[in-house]
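What follows is a short report on a single structure.
Of the protein chains in this complex, one is absent; all others appear in place.
So, subunit A:
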């Protein structure tokens, strides 16, 4: 099973659109990406318990890489780690990558069957093509 991916965002619409964009890189392949986005009322916000649930659902034994937007998304993702079982926590990587570019890199790499360290590394490299292009 591939490494699990979870997107954490203040906005459900933003998270779903980022997932759609990443899936576009993988035509004909069904890569599961969990989403934990928005507050309990459907407004802008993040919820660590929802993140913990999404991470638990996304893990198939090979761990999970979590991509997030900013601010409380980061704090909530870290808080979610505290809510997980000890053995699962060790298999979760919180990626500092930018959400959109990182998710595309992670999705393509996860779909190839790479391990979570490699998936996380490729997520982090997601910004490199844009940086190289605009600095040229």
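Following the convention adopted for this analysis, a residue touches a chain if its C-beta (ideal position, glycine included) is under 8 Å from a C-beta of that chain, and two chains touch if they have at least 3 such contacts; residues count from 1.
Criterion: contacts and distances are computed from a predicted model.
> Which of the following is the UniProt-recorded protein name of the chain this complex doesn't show: "NADH-quinone oxidoreductase subunit N", "Hydrolase", "Dihydroxyacetone kinase DhaL subunit" or "Iron complex transport system permease protein"?
Spelling it out: the chain absent from the display is recorded in UniProt as "Dihydroxyacetone kinase DhaL subunit".
> For the full complex, which residue in A:46, A:95 or A:109 touches the chain that was left out?
Candidates A:46, A:95 or A:109; residue touching the omitted chain: A:46.
> Go through subunit A and note every residue touching the omitted chain.
39-41, 43-50, 71-72, 75-76, 78-79, 82-83
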